[in-house]
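Following: one structure in structure tokens, then a few remarks.
One protein chain is absent from this view; the other protein chains keep their places.
Letters A, B and C name the chains as they come in the text, with residue numbers starting at 1 for each one.
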Amino acid sequence: MWLFLLTEIMFFGGMFTAYLIYRIWYYPAFVAGSHWMIIWAGTLNTTVLICSSFTMAMGVYSAETRNRKALLRYLTLTLLLGIGFLGIKAYEWHDEWEHHHVPGLNFSTSDFTRVDPRYPLDKALPQDMAEKTQVYFSLYFLLTGVHALHMLIGVSILLFVIYHAWQGAYTTGHMTMVENFGLYWHFVDIVWIFLFPLLYLISRHQ
Amino acid sequence: MSTSTAIVLPPQETASLPKRSFLNNEYGLKSWLLTLDHKRIAILYLFTTVFFFTIGGTAAALIRLNLLTPGGELVAADTYNKLFSIHGIIMVFFFLVPIAPAVLGNFCIPLMIGAKDVAFPRLNLLSWYLFVTGGCFELYAIICGGMDTGWTFTTPLSTHYVNTNVVGAALGIFVAGFSSILTGLNFIVTIHRLRAPGMTWFRMPLFIWSYYATSIIFVLATPVIAISLVLLVMERAIGIGVFDPTKGGDPLLFQHLFWFYSHPAVYVMILPGMGVISEVVACFSRKRVFGYTAVAFSSVAIAVFSFFVWAHHMFIMGISNYSALVFSLMTMLVAVPSAIKIFNWSATMYKGSITFDTPMLYTFSFIGLFTIGGLTGVMLASLGMDIHLTETYFIVAHFHYVMVGGMVSAFMAGLHFWWPKITGRMYPEALGRLAASVLFIGFNLTFFPQFIVGYLGMPRRYHSYPPEFQVLNVLSTAGASILAIGYVLPMLYLTWSLKYGKIAGSNPWRAPGLEWQVQSPPLTENFPETPVVDFEAYDFEWLANQTKNEVQTVG
Amino acid sequence: MHYISPVLWQFLEKFLSRLPLFPPEASSIAPYSDAFFLYLLLISVFGTMVVIAMVVSFSILYRKDRHPEAIQIEGSTLLETTWTIIPLGLFLIAFVWGALLYFRIYNPPTNAMNIYIVGKQWMWKAEHPGGQHEINALHVPTGKAVQLTMISQDVFHSFSIPAFRVKREVIPGRYTTVWFEATKPGTYHLFCTQYCGTLHSQMIGEIVAMTPDDYQKWTAGSTSGSSLAQNGERLFASLGCASCHSGSADAHGPSLAEVYGGKLQMANGSVVTVDDAFLRDTILNPTMHQVAGYSPIMPTYQGQVSEDGLISLVEYIKNLNSNYRVHQTLNTSHVETVAPAAPAAGQGMVKQ
């Protein structure tokens, strides 16, 4: 399983590299772009994910202690939290669509070429830099999109795991499946732990 | 001939194939398509990859025919572009990358380490299906218009300027990539967990070492091409701006990501071959491989260093001069382990007792051709020289020397070497030697002129070229037709041998590996009882004792 | 031979006369390149020979008939180190030598004359400073260092002159440079070597190297009116650059006189050398190259100036020795000084 996660690290690695490079190049655009992130949603989502990681860990623990009820309870909680995450993410995406921030499909620089009312101290971006916010949003959608895809896959597997757990599997000592799924889930959590500051936070203030 | 050969066939009048083996365990299409047996999966892979090879080879034949005349009268320019793109993509992603790991690796690894199967048989079957799915995408892309990006998918050409089926092709590679990842994963876990008792790391055949290195590359590098293809498809389909210079993206970034995979991938294409060569050289010299540890560690070294050199494909592409320096230096370093291996194989023959059966002949051509290919690689790695040589036929010659002269030769060596194990029958030896020689001659005739024409400056991917290059191109095309015979011949006689070949017996080469201690073709469960390994790899003295109390076939 | 078969003979004659094995050496760098190639060839032949010698001699000495019983040998650390160190040493020499050559080829001498190259699917366009334009051909004088400043309008191309042993990628969105000094008059191949789409193999042309006298005649004979710098001056006025870059003390923008080749302090603290690529980039992406001490008011000219136009502007700024000419244009085109004409189009969405 760890080997598979290595694969995943490298999978995200490509995008993180791109993010880093363009951030260096188009710093102001990245700052401006991240000002449009909904910070409460991001924070909430981080919390949701961390909770789900915790419930997942507890689920694995319940499997270890062969406690079927607890296992079911924790897995279901994890599932709900996962779905919650996706819901909030969907809300955010919808918001970005409304603001014409989706590169390629629905994008306009107008939000960036005028002074942002919420950040009156910041100057508006000149046109050339405003164009570059597209790069920011491209990466934003890719990173969060691929992450959400992983969540989606995770949720589907989780359904399957819960079904089996309900039938009494995993609590008889054969718990590799739960364990490995746990690893996967935590990994997806870790990715978000990095995405959150990179996309939402670190440019809050400049 | 009989004195100079190591083949000990059982007396042919009385010999028979074992009654029970993985081949006749079950019958019917379903028993093949749903099999979990690594040996059957290997054979499935063999069929699919050979199928793709014929497609890629047909494209190659058309390329060479078109280049017979400077004007390129055979096909139109865009057809030509599609041809070499198809050729490159099929040959790399659907033939050479999967062929060695998935065919020989699947068949041999469990047998060699004394395991019943790979660690995750289901996953193994799944990778085959993924591979086939990827292949179908690719075929679909080829049939519905083809793609003319070259196998490197250079942006922004591939994202904005061609209107062929790039998305289909990229998706095909993407899916097939997952097949590689799963195979790599499977092998690593297999090698770690399923070794027979007593099979310590340094008792493993070198074949296993090099497959281990290959698998590492699979797992760590393949996802990067997956993500770069995703980015490419997104950019092409909905126009995000990551690689598009007009939106502020850097087209070079795509190449960074692409080569981060594709350079390690070229070692995926050669390391398994190196593993095969180690086995064959040892067996036919009847000697332990010279410097076992050096060879083992050089495999791992190649795998590790291969991650540091990717930008040598981009020396003139506009990367900074400083970083070109770094990457050139690293490339020089990665070339050294290959040199170590070559010398060790040669030294293995010293004071051996050498026979020249077909696998050994292919091994010779591997050693010679790979050395030439590798050394021209060093020329390309030298910054100043690369300026003149890059993007010319010199490169084409370089990588065909390493890929075709190197890896395909090694694969042929391996295929002939294990053929009796796989099918229980011998291939016709005389025809085998003939085909090996034909291949060697045809190969050199095809690709050596390309070195010269490349130094003269003929650019690659050219549908037509200035007339003064014609002579060399004619030679090359002539060579290619000989080469085609060299490939068709083994296909024919190997098929023939399935029914009419001599019965091989369990160990015709008197080779020491574990896989040779069981009947051929092996049982579905490989070993009737778990073997205990109390001998070193390539331990011919052990083998000599062993053969005294003859190996038995079960069933 | 002749009496055997005239047809065959003719064929052979044609065959051999069409079999060059070595490209012409027509630039000052070519001998160096070839010398290095010779070194690489030598070590390669040496390495291959060693391997072949080992394989062949062992095959003969220890084939089964002669040597029926193999003698097991474990290995030898001494040998391992030898064949690690020797190739490593040879490769490292190649690395150093190659790197030196690389920097020689990619670092133009300061006195080189500059020619602009624009690549697009599927043709080359050369623009001489004197305003001469050429398609799929390039005339250069011998004995003089020529620097090419190149850019692509669409995809990657690559400008390759095998006879000169130089080649450089032509990239969209960024200038790249290469230089050479032709030594032998003659006509040589020009190839686009980076695959660039359907007619990639038609993106070829010829390099005509001529003696300086001939070159002089050629330039005189093919001028098409105004020089690049003159075109640039016109653009400089009509695009409104002059309004801010007038060079006077109260101007919004810095003076551009003699800025080329010098070093500039940027707002983010770094120091850059002003070269062609920098000039082009500041016109398109002024925000990414903030000069210290000025506010980021310069509008972007992305999408408003063609690559040719940019080349003219760059050439003009490069040759701007004083602000005299700028003032001249200021006086003649007064309309534009009121409001910079450009930003109007810059508002809102600019998308292709």
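By our rule, contacts are C-beta pairs under 8 Å (C-beta built on N, C-alpha and C of every residue); 3 or more make two chains touch, one makes a residue touch a chain.
Quick note on the criterion: contacts and distances are computed from a predicted model.
Trainee: According to its UniProt record, what is the protein name of the omitted chain, chosen from "Branched-chain amino acid transport system ATP-binding protein", "Acyl-CoA dehydrogenase family protein", "Cytochrome C oxidase subunit IV family protein" or "ABC transporter permease"?
Mentor: The chain we cannot see is recorded in UniProt as "Cytochrome C oxidase subunit IV family protein".
Trainee: Residues of chain B in contact with the chain that isn't shown?
Mentor: 189, 192-193, 195, 197-201, 216, 220, 224, 252-253, 256, 260, 307-308, 310-311, 319-323, 326-327, 532, 534
Trainee: Suppose we count only contacts with the excluded chain; which residues of chain A make the list?
Mentor: Residue positions of chain A that touch the missing chain: 2-3, 5-6, 9-10, 13-14, 16-17, 20-21, 24-25, 39, 43, 46-47, 50-51, 53-54, 56-58, 61, 64-65, 182-183, 186-187, 189-190, 193-194, 196-198, 200-206.
In the analysis below, only the chains that are shown with their structure count from here on.
Trainee: Tell me, which chains sit next to both chain B and chain C?
Mentor: Common neighbours, chain B/chain C: A.
Trainee: Report the most central chain, judged by the distance from each chain's C-alpha mean to the global C-alpha mean.
Mentor: Per-chain C-alpha centroids ranked by distance to the global centroid put B first.
Trainee: So which has more C-beta pairs touching, A-B or A-C?
Mentor: Of A-C and A-B, more C-beta pairs in contact link A-B.
Trainee: Quick one: chain B and chain C, Cα centre-to-centre, how many Å?
Mentor: Taking the mean C-alpha position of each chain, the two centres sit 37 Å apart.
Trainee: Approximately how many whole Å separate the CA-defined centres of chain A and chain C?
Mentor: Whole-Å distance between the two chain centres: 43.
Trainee: Give, as an integer number of Å, the spacing between the C-alpha centres of chain B and chain A.
Mentor: Averaging C-alpha atoms per chain gives centres 38 Å apart.
Trainee: What residues on chain A touch chain C, complex-wise?
Mentor: 25-26, 28, 107-110, 113, 125-129, 131
Trainee: State the interface residues of chain B toward chain A in the complex, per the touch definition above.
Mentor: Result: residues 181, 184-185, 188-189, 219-224, 226-228, 230-231, 234, 238-242, 247-250, 253, 256-257, 260 of chain B touch chain A.
Trainee: For chain C, which residues are in contact with chain A within the complex?
Mentor: Going through chain C, the ones touching chain A are 284-288, 296-300, 302, 343, 346-351.
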